[in-house]
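One structure, pasted below without further comment.
All protein chains but one are shown in place.
In order of appearance the chains are A and B, and numbering begins at 1 in each one.
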Amino acid sequence: MYTAGVQDRELKAAEYLQSLRDLAQELERAMHAIARNALAEFEESIALQQSLCGRLGELARELSAPLEVHAEDMDTWLDNDMTNQIQAASGVLQKLNLRYAALLQHSSRSVALMASLFSSFKGQFQEASGPRLKHQTWSCQV
Amino acid sequence: MGGLNTTLLVGMQALDATQGALAATSNNIANANTPGYTREVPQFTENEETTSGSLVSGGGVNLEGLQSVRDELLNLQIQNQTSLQSSVDMQSSTLQQIQSYFSSSSGDDISSELAAFSSSLSQLSATPTSAAAQQGVISSGQDLANAFNTTANGLTSAQSYADGQVTQTVAQINSLTQQIAQLNGQLTQTATTVNDGGTIEDQRDELVQQLSTLTGISITQSNDGETITTGNGTPLVMGSQSFTLQTTTGSDGMQQVLDSTGKNITASIQGGTLGGAIQVRDQTIPGILTQLNTLASQFATAFNAAQAQGFDSSGNTGPNFFTVPANPANAASGISVAISNPAQVAISSDGSAGSNGNIANLSAAVNGALPSGSTPASAYASVVFQVGTAASNATAQSTAIGLNLQQLTTQQGSVSAVSTDEETTNLILFQTAYEAAARIVSTIQQLNTVTLDMGTTGGY
Partner (left out) sequence: MRVDPNMVPDMLAAIQQSQVSLNTALQQVATGKSVNVPSDNPSAAANLVQNTIETASVDQYTQNVSGVLSTVQTADSALSSVVSSLTQAVSLGTEGANGTSSTSNQQAIAVQVQGILSSVLSQANMSYQGAYLFGGTASTAAPYTVNSASPSGYTYNGNNDVNSVQVGDQMSVQVNLPGSQIFSNANANVLGSLSSLVSALQSGTTSAISTATNAVSTALNYVSQQRVFYGNAESQLNSQETYLQQETVSLASQQNSLVGVDEAAAATNLNQAETDNSAALAAAAKVLPDTLLNYLAPPT
């Protein structure tokens, strides 16, 4: 038999595992959103990631806290299989995070470059659009 | 990978080199042709300079007229490389798709399942009376058959796709040749005016360029206008007349391409998406499929023969384990497991339920030489090598041609402009989002330490 404390622990661990997986999924989603220049979706994903991180931190604190051990608790260690799954999910998340970090670094540098270019060149472009302007009237300005 | 960078790259690749659209020009620019080739060179006359305080402005130039400068040779080279690139790209993308079936990363490809099947037999030989071990052989046999089915189906569906491309491309070709012929007709009428038909020639060049992505073409000029043929001489456009291509279903169910006289020119089409699709559909994929079918067929036959040399748990001669369709072309796509009763795996050599004596024969069928001379594993490895080499070569070719094209198209230019305000706003929003995202990245990194520590300290 297990006391409520240990059962509660198992539930928390399961939630931890699920949150790790959800967070990994959110990272994927964010990367896809960046690829499609989908700003709204990107921002949404970031918000979700923030809340997942918060929850994970909370759970981690609770799971690491000492537990009152009762005589009836046959075994207070977390299920071995659960621990393995958590470690595996954490591994996947970290790898994904690495890719995600590289993508962010990359993209944000380019964005910064472009933003500065824009501000320096603003006003010196023709407003007309269209792929091929065959007829140019060249005029001179300094 | 994604990101603004990819969008950027895609755009850059699609873009011919741009010339500066900068309005702030200097007198140099106004008075000289821009470096490299231009499609049209304005004929300018220079205005006088004006002075205003300490600033000296060039007076600019006035546009007098236009004269097109066309480098026919350059166009031809570009068309040639473009045809080649389209063909290679078609093949490359198909091969990339196909080769995913031959990758062992997912663990359910033929090599992984063959290994698992072999293991299941070995397990059964160690525990011949175990029902679980018997079932294990059936299940892994089914997985192996599925792997063959999936791989073969992947190949045939890529083939179907290429077949669809043939139909589609021929229709596009016909549409283009009609338009080109029409423009040719207009050109012969306007040849005498001052404006040397610049716009119409541009349009026609553009269409010819598009045509060259669809199939390899050969162009000759005469007084009557342009003659465009396919690489081996089938006429497409002669002056203001166009010739349509037709498609018809061949004996193998695939679309054959006919010229306007009804002659079958499928085998002689090279270059362009059409050439690439035909190559992949008629040469590359059938080659791979044939090997796969041979392997499936010989393997099933050998294993069934090994079954027949032994006895099942009831003492009966082992029945066929695999069924292969009668048509050899469907061997790999149709191979399936013929038995469902685990007790019918013929592991016994003396009829008794606990004997494993027939394992030698069963194992030899899986790991020994087939009539082709190779073991199943080495036959399959050889296919993997072929597919990998073909895919890698196609990609390399595509890159090389792409670079070549870039150098050629540097002389072609187009001018474009864009409105900046919207883009600037988005940039700033993205920047903010990236900063928030970066903070989360480091939070996640820290989470790793926390997760690793969980479960290692006592007091749960």
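Assume a contact is a pair of C-beta atoms (placed from the backbone, for glycine too) under 8 Å apart; a residue touches a chain by one contact, two chains touch by 3 or more.
From a predicted model like this one, the values you see are computed outputs, not experimental measurements.
Engineer: Could you tell me which of B:Q77, B:S112, B:T150 or B:S260 touches the chain that is not displayed?
Structural biologist: B:S112
Engineer: Considering the complete complex, identify which of B:Q81, B:T94, B:S125 or B:T247 is in touch with the unshown chain.
Structural biologist: Residue touching the absent chain, from the options given: B:S125.
Engineer: Among B:V170, B:A306, B:A391 or B:I444, which residue is in touch with the absent chain?
Structural biologist: The missing chain is touched by B:A391.
Engineer: Touching the absent chain: which residues on chain B qualify?
Structural biologist: So the residues of chain B touching the missing chain come out as 1, 4-13, 15, 17-22, 24, 26, 28-29, 34-36, 95-96, 99-100, 102-105, 111-112, 114-116, 118-119, 122-123, 125-130, 348-350, 352-357, 359, 363, 367, 377-378, 380-382, 384-389, 391-392, 395, 402-403, 406-407, 409-410, 413, 416-418, 420, 422-423, 426-427.
Engineer: Which residue numbers on chain A touch the omitted chain?
Structural biologist: Contact residues on chain A toward the absent chain are 36-40, 95-96, 98-99, 102-103, 105-106, 109-110, 113-114, 117-118, 121, 125.
Here is the rule we go by: only the chains that are shown with their structure count from here on.
Engineer: Let me have the rounded angstrom distance from the C-alpha centre of chain A over to the C-alpha centre of chain B, please.
Structural biologist: 32
Engineer: Help me check something: in the complex, which residues belonging to chain B touch chain A?
Structural biologist: Against chain A, the touching part of chain B is residues 1-8, 21-27, 29-30, 39-40, 42, 44, 47, 55-61, 63, 66, 198-199, 202, 414-420, 423-424, 426-431, 433-438, 440-441, 443-445, 447-448, 450-455, 457, 459-460.
Engineer: Give the list of chain A residues in touch with chain B in this complex.
Structural biologist: By the definition above, chain A touches chain B via 6, 9, 16, 20, 23, 30-32, 34-37, 39, 42-43, 46, 49-50, 53, 56-57, 60, 63-67, 76-78, 83, 86-87, 90, 93-94, 97, 100-101, 103-108, 110-112, 114-115, 118-119, 121-122, 124-142.
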